[in-house]
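Heads up, one of the protein chains got dropped from this complex, but the rest are sitting where they should.
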Amino acid sequence: MNPRRRIKRAIERVGARTLDFLSAALFLWSVFAHTLVGTIRGKRPKGEVVKQMYIIGNKSLVFVGVTLGFIGMVMIYQTCLQFGRITGDLSRIGHEFAKILVHDFAPTLTAMMLSTRVGAGIAAEVGSMKVTEQVDALRMSGVAPIDYLIVPRFIACVVMMVVLSIFGAVVAFVLGGLTAANAFGVNTHTYFDLSGVNFTHLGLGLTKAVAYGMAIPIISGYCGLRAQGSSEGVGSATTAAVIGSSFAVIVLDFIISAFGLIVLGEGL
Amino acid sequence: MIIEFRDIHKAFGPKQVLRGVSLGIEPGEVMFIIGTSGVGKSVTIKHLIGLLRIDTGEIWFDGERIDKLSERQFYPVRERIGMVFQHSTLFDSMTLRENVALPLRKHKGMRQNRALREADKRLEQVHMGEFADRYPAALSDGMRKRAAIARTLTLEPEVVLFDEPTTGLDPVSARRIDRLIRELADTVGCTCIVVSHDLTSIFTISDRIAFIYQGRVHLCGDQDAFRHSSDPVVQQFISGQSSGPMETPGF
Partner (left out) sequence: MASRAREFFIGVGDTAMNVARQVGGIVILFYEVVRALLPPRLDLRELMRNMLKMGYMSLPIIALTAFFTGGLMVIQSGIYVKQFNASALVGWGSGYAVFREIGPILIGLMFSGRVGANNTAELGTMTVTEQIDGLRALAIEPIRYLIAPRVVAMMLSLLCLTIIGDLIALGGGLLFSKLILNIEYSTFYYSLVDNLTPADFIQGLVKSVVFGTSIALTSCYFGITVRGGAVGVGRAVNAAVVSAAVSIMLLDFAVTYLLG
């Protein structure tokens, strides 16, 4: 193939890729916009939101509890180990840990865990419906798939993210305290010190929980709606949902934390 | 007899599928196992390579009992009894050539290049040589079937099991497969056990036929025995009538 044609082919390929990317981004945005509108005005099956809250919330309780519990233990263990070597003074551990749990670690780590469980679940469900043409069937009977499928999960996820973050924070804090007391002899009264947590922390933590709670179902629903083929398509959609949600959580964490540091620095 | 089933019973949960199947198969013959859908034909032959395990009874292959072998012990048996599945089960991540080359590499110890060349030759034998570069998903059922047969034959088995080889194929492809099976038995002396409900295949290439009905072998004999049978159930099956004395659960 002569060089001119080779260059032309390469440009065509880049162009096609860019168009694909843009159309995908547009679709994602439209899913987001439609979901927001649908939350306020859409029609959805009775009781679906509550059912989703049960699926997302109750069923993730043990999962979040176990994972956040272990993370709490590890963090305290590592911190006590290092600070024990450097300063020997572990009295502020609980105080500092509470702050960072509230404004960052609890919502973020809970969201990372949920993006695997809930993200995969939503993508698998919606994806299966897409490849078996049930989504088209919905559209043909006059029901907007987004209102029916995604909005209930959206609302449920936002609510449950907040609830589970709080739950996760408590579990991590308590188990961290037990670790500090048992392995390093830290006095529990000294550890369980919540005086450092202020409204800035709570605000940041809440914002993150809500942001993550919105991102996970939107991205997972989006991946589900784009599933094609058969079982392979559902598998790819699930993978994409988990990765996309996890990555979104990290990027949102970065943005919100940066905002918190730069704009509200003093309060922290 | 090279293969013998003695009073086989097999149930899946509450459903009793095989209720005392006894059948003997002679070396080098083409034996058809026929019956309506769901009666247990595929189940019967899958026991021969250990993909399923019987509940009671005995299975004998070449003078040895094989129903009680462990998974590991079955591998030598699988080198002598090959199976062509109903849905071809070619590996969809590989080209036809690579599919056929795989067992050559693993069992004949060939290096990749030599295996690929040998695979081409094998594909030629089933008239699939020009499609060697294609992936299974891009081909028709009949083509996949032929490639699957080529792949199974790389192990040079003494017995080949065919699970509904012509089901879903157009008449021309179906007759091609029939011819392949018959040639296999005649030229190489391979024992072919064919599960089928394709009447044309049954009455064109079979040496003997075993008709399974209600979990047992209802009739076993050559083509004439079936054509001239006065048994009403047999008559209903081979004349393809939808109503008659035959019980077909589920309809």
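Per-chain numbering from 1; labels A and B assigned in written order.
Assume contacts are C-beta pairs under 8 Å (C-beta built on N, C-alpha and C of every residue); 3 or more make two chains touch, one makes a residue touch a chain.
Fair warning: this is a prediction, and the values are worked out from it, not measured in the lab.
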Given A:V31, A:I56 or A:I71, the residue that touches the chain left out of view is A:I71
Given B:R122, B:R151 or B:R176, the correct residue touching the omitted chain is B:R151
The one residue from A:M53, A:M112 or A:L206 touching the chain left out of view is A:M112
The missing chain sits against chain B at residues 49-51, 75-76, 78-79, 82-83, 85, 87, 89-92, 102-103, 106-107, 112, 151-152, 155
I need the residue numbers on chain A that touch the omitted chain, in ascending order.
63, 66-67, 70-71, 73-75, 77-78, 81-82, 100, 104, 112-113, 115-117, 120-121, 123-125, 127-128, 131-132, 230-236, 238-239, 242-243, 246-247, 250-251, 253-254, 257-258, 261-262, 265, 268
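FYI, only the chains that are shown with their structure count from here on.
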Using Cα averages as centroids, what's the distance between chain A and chain B in whole Å?
51
